[in-house]
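Shown here: the complex without one of its protein chains, the others still in place.
The first chain written gets the first letter, and so on, giving A, B and C; residue counts start at 1 in each chain.
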Amino acid sequence: MRRALPIFVVLAGLLVAIAIANPYFLEPPAFLAFVKRAAPLVILAAGQYFVIVSGEFDLSVGSLVTAEVVIAARLIDGSAAATWPVLGLLIVVGALIGLVNGIVTTLLRVPSFITTLGTLLILSGAVFLWTGGAPRGALSPQFRELGRGSLGPVPWSVLILVAVAAAAIYAMRAGFGHTLVATGDNDRAAALSGVRVARVRTAAFMISGLSAAVAAILLGGFAGVSAQVGQGLEFQAITAVVLGGVALGGGRGSVVAAMAGAFTLEALFTLLNLYGISGALEPAVQGVIIIAAVALGAVNLPRSRAAAAP
Amino acid sequence: MTQPLKLRRVPAGNSFLRRLSADRPARAVYVALALLIVLGWLLFALDGGRFLSQENIVGIQQRSAALGIVAIGQTLVILAGSLDLSVAYLISLTSLVAAEIMAGADANVPAAVAAVLAVSALTGLVNGLIVTRLRVHAFIATLGVALIIRGALDERYDGPAGGVPESFQHLGYDRVGPFPVSALLWAAVGACAWLLLSRTRLGYRIYAVGGDAEVARLSGVRTERVVVAVHVLCSVCAGIAGLLLASRLGAGAPTVGTDGGYDLESIAAVVLGGTALAGGRGGVAGTVGGVLLLAVLDSIFNQLEVNSFAKDVVRGVVLVAALAIHARRRRTA
Amino acid sequence: MPGTAGRLDGWGHVLKMTGIGKSFLGVRVLTGVDLEASAGQVHAVVGENGAGKSTLMKILAGVHAPDEGKIEIDGRSVAFHHPVEAQRAGVAIIYQELTLLPERTVAENVFLGREPVRRGLVDRAAMESATGELLSSLGEESFGPRDLVRRLSVAQQQVVEIAKALSLNARIVVMDEPTAALADHEVELLYTLVRRLTGRGIAVLYISHRLREIFELADRITVLKDGARVTTAAASSLDTATLIRLMVGRELDSYYPPRATEPPGEVVLSVRGGGNARLHGIDLDLRAGEIVGVAGLQGSGRTELAKALFGAEPFTSGEMTPCRPRSARAGVAAGIGLVTEDRKAEGLLLNQRVRDNALLVARAVRRRQPGIERLLERVRLNPPRPAQEVRLLSGGNQQKVVLAKWMTVAPRVLLFDEPTRGVDVGAKAAIHELMRELAGDGVAILMISSELPELLGMSDRVVVLRDGRIAGELPAGATEEAVMHLAAGS
Partner (left out) sequence: MGSYSRRIIAAAALAVLTLPAAACTSDKPAPAASAAPAGSAGSDEKATGAQSKFFTQADYDAQMAMRRAQPTGSPDKPWEQSIDAQLVDTAAYQKPGPYHLCFSNAAVNNPWRQVGWKTMQAEVGLHKEIVRFTALDAEGKDDKQISDIAELQGKGCDVLIVSPNTTATLTPAVSGACPKVPVIVFDRGVQTDCPVTFIKPIGGYAFGAEAAEFLIDKVPSGGKILALRILPGVDVLETRWSAAKVAFDNSDREIVGVEFTDGDAAKTKSIVSDYIQRYGRIDGVWMDAGATAVAAVEAFEDAGQPVPPINGEDQQDFLQKWHDAKLTAIAPTYPTYQWRTPVIAALKILKGEQVPKVWNLPQPTITHANLATYLKPGMPPLHYALCGCEDLPGYPEKWGGTP
């Protein structure tokens, strides 16, 4: 928690800054719109968190999102009847891709950076090979509803985000979450304590795949079919997780902070936009912030460790 | 229970081949490369083309030169246990720096080359210092620097800019027999890196730091300096690639680096060549093999006119399969 | 014997350490230790675990700075702040864990950090021929300077370490348990090596538990006990029995909890003919309520035995009842627990809180998680703060957390590998009490310890291992000498 605190301070600061520039921002509709927009990235960050805290990377989520949207469009092809079965299929595909990532990483001992880089290439190639180069078919209005519509004043995506966040927090509080963190901290000690390390890591990849599927459903619903919907999302998700104070290499950081990291990133984009810094300088500011945030975390750590060394 | 001591006599002799065979991962990639060349030759023959035609051989070299140079830099960084994701944007930046300073005039070429080397060395220094002094994981540090460079590019440039004089374009287009100048440049960079790794103290220390930083430190190696040095060298390689691309394109282009995917592809080439992502094992020879493997694969794809989506699938499969085989060989060895 | 010719007087003291003292976190580990080493002589440093040998050697090697006392080399006072400074002053240390780069060649390792350079380039030829010469001067012909270290056996790697020491022009070579990982015939080779070193006028400081080696090699012997020097004497003036008495001969001042009065219960774990790469023909029964001690020298297979029983490095042959676990997970599921020797690398999640460490096993096998307060109270964690990060705890408290971890699943068998290593006196007593308490609850306990008093004080019987086999079994009340004789095979 100590590590997680700074991100909440930064997030609160950004939200205040946005509210100063645009007082309307704090009213429920505008704020809900912000949360709705952030939802896919927050969900992806939550999924990526599971992989990172177990000591691995998942670079495949961006192209998985694209693949899922393209698959959905082709299979649904505008038909209301096909919507629910296809939604189920998307979830299965997400979990399956995660399973493959996990198995290749744990059993074949390929570094996850390379495993998921390979998956990234394979997915982005295979899906367009299947559809002949460009997305075809169409998403049904029912499918779109999840990303576009709302239940009363609350958008569906916000509700889904709340459900995902609750599930993620629950998973991390449950035995699984603890064994996952244990694996990331010291996989040898975890294994000698009876943790099935390969299985736990594979489950983390599957969760990441699932989160990509959910993010794809929301993004596809929000904005429709596009061939580049997932572009760059993997790096954004990793950035968000790291911003939340989660250590690359595993074993440290909380899922709440990772999700806060995603909100922070989204708030940052919004703020830059409000101040008219759209486009050009946005990435530069983002780069500086990531390095600064991680550096502050890293500089902090050895000092407290030094105090405790024998 | 007492087993006879396993005696392994080392054959005398100092041949290059022996040295190469000591680098076993590299041998694997060359075996794969040889098989792929045979396969390519067969497929070309079936398709009515000539694999070993001058155009094709030149084409393979031309296509791989820029990636090859970047990958050599990336090899150094990875060997030392680090990583550089900023090379793609740096290539774009340096291509622009080169073309803008040259501005089409021969007289400006030396200044432009100097500026490119300075800019890239500075970027590498920043990368290295962030990794060592601020203790930021190289993945995040170089990703952050990449974003900063991207911001600068987006802010300053909205398309190709500057111009390269005719004389400088010889670098990108001329060739000596079947060897393009760009490939010779790649070979030169490769030879320098090989010399660095095999014959200089810095090279030895790169392996030591990547292999076990603690052992290196106990042996008196200043590990942080080594990490900074490899980042500088890697960025300089990216700068050289930027110069080469500027000469090929006749101008600087803000997207040439990212379009080429030089960041992830260079890492892929390095690990294909048997260099361990965790550092300490591998070498330049493997990387050259990895780059050539990708280039021959491309050449076969070209001949068969495989569409780019199928190419991605094959590349992904090759990458994962190669690493799985490397991992398996190491476990059974 | 080659080399003895050089072992003449006139070399003088190369090293003189006087009044060395050192404390860690207020715990005194060395007090006023004096130590000299003479050129061309082997000076053995012996003592039980925790006697302070390693700390003394690390001070000499520049890893730790002494709190008090001074070090002189060749009569000049020195103070090292970094291992490299000690190296430059001619001190080379060969650690138990070898510090070589497996992916580099022998020559590259020998000259790491000091590669010879000619015209800006590393002079490979010079480096390799120098290494070759060093190796052949050590009589090593089984490998060459261009071999990868990864391909060498442990013994061969040790030769590389020694060659490295020689290349440093070391005047003083410290060997810390050099034979721990060696097979018998390899030990013979090592003797030859050591004699070659002394033949060159090098002072060798030799740390070992194997008394036979010590009498074979040493010219002088210093005995350390509880951080202080007991005596320094010429090897010829001592015999095995005297030496053992000097090392272990403490007053029976330690208190150990009383043994069980009832006879042990039924056999809960039984092995017949258990074997794997490091163990051979192990026959062993563990009974409920009994504490079985395992003694043996470094490298005798004690840790391997515990890991085999647990399943982490399973037996590949033989019978084991009720079942033969093939993985750590299976061991845990079968009701076996292992308190590992290396707490930090294998036992704890250093960045996690006490609570998460203590509950790890229960969570891993999905058992009901007990109340953390009661658990910590039971293992006597002091202060019992479940939210504290484990890396901030003292060694004793860390070990209690490890114990708590296993107590959550109420195992039938608990294997303790050096349970009190690096633990202060108070925590040690608490851990001992806890072990006896567990035995009283019907847990079968196997305890490995290098500290004979502890082993004899705690165990209901002691099994002695030698070279991966059970060399014998001793009842409660056996003497330390008896154990030593069985373990050393003398």
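Everything below uses one rule, namely that contacts are C-beta pairs under 8 Å (C-beta built on N, C-alpha and C of every residue); 3 or more make two chains touch, one makes a residue touch a chain.
Bear in mind that the values here come from a model prediction, so they are computed numbers and not experimental data.
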If the full complex is used, which shown chains touch the chain that is missing here? A, B
Among A:T83, A:T131, A:N186 or A:S254, residue touching the chain not depicted: A:T131
Just one of A:W156, A:F205 or A:F222 touches the chain that is missing; which is it? A:F222
Please identify, in ascending order, the residues of subunit A that touch the omitted chain? 2, 5-6, 9-10, 13-14, 17, 21-22, 24, 30, 33, 37, 40, 73, 131-138, 148, 219, 222-229, 231, 271-281, 285, 288-289, 292-293, 296, 300, 303-304
Residue by residue, what part of subunit B touches the chain that was omitted? 49, 53-56, 58-59, 62-63, 66, 154-160, 169, 172-173, 245, 248-251, 253-256, 259-260, 302, 305, 307-308, 311
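Everything below uses one rule, namely that only the chains that are shown with their structure count from here on.
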From the C-alpha centres, identify the chain that is farthest from subunit A. C
Check: interface with higher C-beta contact count, B-C vs A-B, is A-B
Taking the mean of the C-alpha atoms as each chain's centre, how many Å separate subunit B from subunit C? 45
Separation of the C-alpha centres, subunit A versus subunit B, in whole Å, is 31
Enumerate the residues of subunit C that touch no fewer than two other chains. none
Touching residues (chain side subunit B, partner subunit A) in the complex: 130, 134-137, 139-141, 143-148, 150-152, 154-155, 264, 267-268, 271, 277-278, 307-317, 319-320, 323-324, 327-328, 331
Touching residues of subunit C toward subunit B in the complex: what are they? 82-84, 87, 99-105, 108, 112-115, 117, 120-122, 124-125, 141-144, 146-148, 151, 153, 183-186, 280, 467-468
So in the complex, the part of subunit C that touches subunit A is made up of which residues? 24-25, 310, 312, 328-329, 331-333, 338, 340, 345-352, 356, 359-366, 369, 391-392, 395, 405
